[in-house]
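A single protein chain has been removed from this complex, and every other one stays in its place.
Moving on, here comes chain A:
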């Protein structure tokens, strides 16, 4: 039931977008069915390029993310580095897409940090080069930034999957048969892990193909990928734009379905190639160099992210900062002083939305994972809002909400955020929830505790840490949401993320630095609370220390 309820807004949104896509918008006096919006869509300049860009960047970013996840896991499995990676995961995951994209620009733009480090020596540059290192027409920067952002998510999903398959014994068998560490993992465990994480992979694919905020910060323009153009059309606030945007949203839905089909076909081909390799029996025993290289790359990537976030904070206080200088000539709090009042109001709204959506969705998530634990209910349906592209159903939802008499505002945005908070909560909670030994409750029952009492005093109490982490994940997701805030709030609700994107597209780097800093700080605080509250609560209970997936 709850799972169905989670799907409902998506279904409603899709219905809401279908009507205007075929020229039916009775509220504005347009009735009947016509193909005119699609004709206009196909006639839009550069539309083929936009569609190709969406498809290619989506597939490439997903393939890169999955490949990196696979190699990082193979290189770290069974070693100390996996424990380190797991500790770093939560803070990295909590970084909103827009902030990650802004960090990428800070590092790799023509005036970015990397070129400043290399200039004037050894690059020989005195002025920033006149090439599109970010926002390139091929979407290369977009693919790299998306892969960098999605790899930690995929890595976490892989760790969850790893805890569900009997990997350790099988990898041990493969190694005892003479396979090197990476080969043993890739042959004996990865196919099982991948099968468990297929839905999150498809969610990444759909997201990457239809992403909007990252495109606005560092994607190609003229033409932009399809997702970005749909939003531009829909926000034009004229009738033609709405029809065009709706047709585009339906086309996006079709494109994502097509990409999912392509991806599945690719999976089949890769699976067959892997099976051939397994039967060939090559041992790949000398893999130390490969392992060190992969782990080194991972370490450099994490360090680069950390540098870029520090850089964004620095950017918010930077004064005069001419090109080859690594650090700004002057620093000052001018932007912070000028914008503090407004930023404080935005921050307040951001927190209100995040906390309200989290608090409202959490009981539903608990009901869902408990139902799944008792069997019969699958949590797969909650992935629907993550796999259906956001641009495809949010506008429809907006149209329906207006017809239902809901005014765009904080309340509507909170409801929209719930749609996305819930699936991530279920993802975060499902593993630990299943892992708790059911015999604790059985013992409580045998001592005469009724169902409510044992659920609250045994299960919920023992799950305190996991519930808090789940809430932190949910807050991070909500803070990072761009499109749901922008579209359902009809531009009237601002969060640190919508402001960061606006500052980025407006080219105001100091303001971007300020909002990106706020974007980074909120989720980090949430995770800090999630870690320290249980530590304080259970400081005299060694058995309540957090269980690690990778241990």
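One rule holds for everything that comes next: contacts are C-beta pairs under 8 Å (C-beta built on N, C-alpha and C of every residue); 3 or more make two chains touch, one makes a residue touch a chain; residues count from 1.
Criterion: contacts and distances are computed from a predicted model.
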| item | value |
| --- | --- |
| Chain left out of the displayed complex - its UniProt protein name, from "TIGR04222 domain-containing membrane protein", "PTS mannose transporter subunit IID", "NitT/TauT family transport system permease protein" or "ATP-binding cassette domain-containing protein" | "ATP-binding cassette domain-containing protein" |
| Residue of A:110, A:128, A:191 or A:324 in touch with the missing chain, whole complex considered | A:191 |
| Selected residue (touches chain absent from view) among A:9, A:58 or A:180 | A:180 |
| Full-complex contact with the absent chain, from A:172, A:409 or A:491 | A:172 |
| For chain A, residues in touch with the removed chain | 166, 169-170, 172-181, 184, 187-188, 191-192, 195, 275, 278-283, 285 |
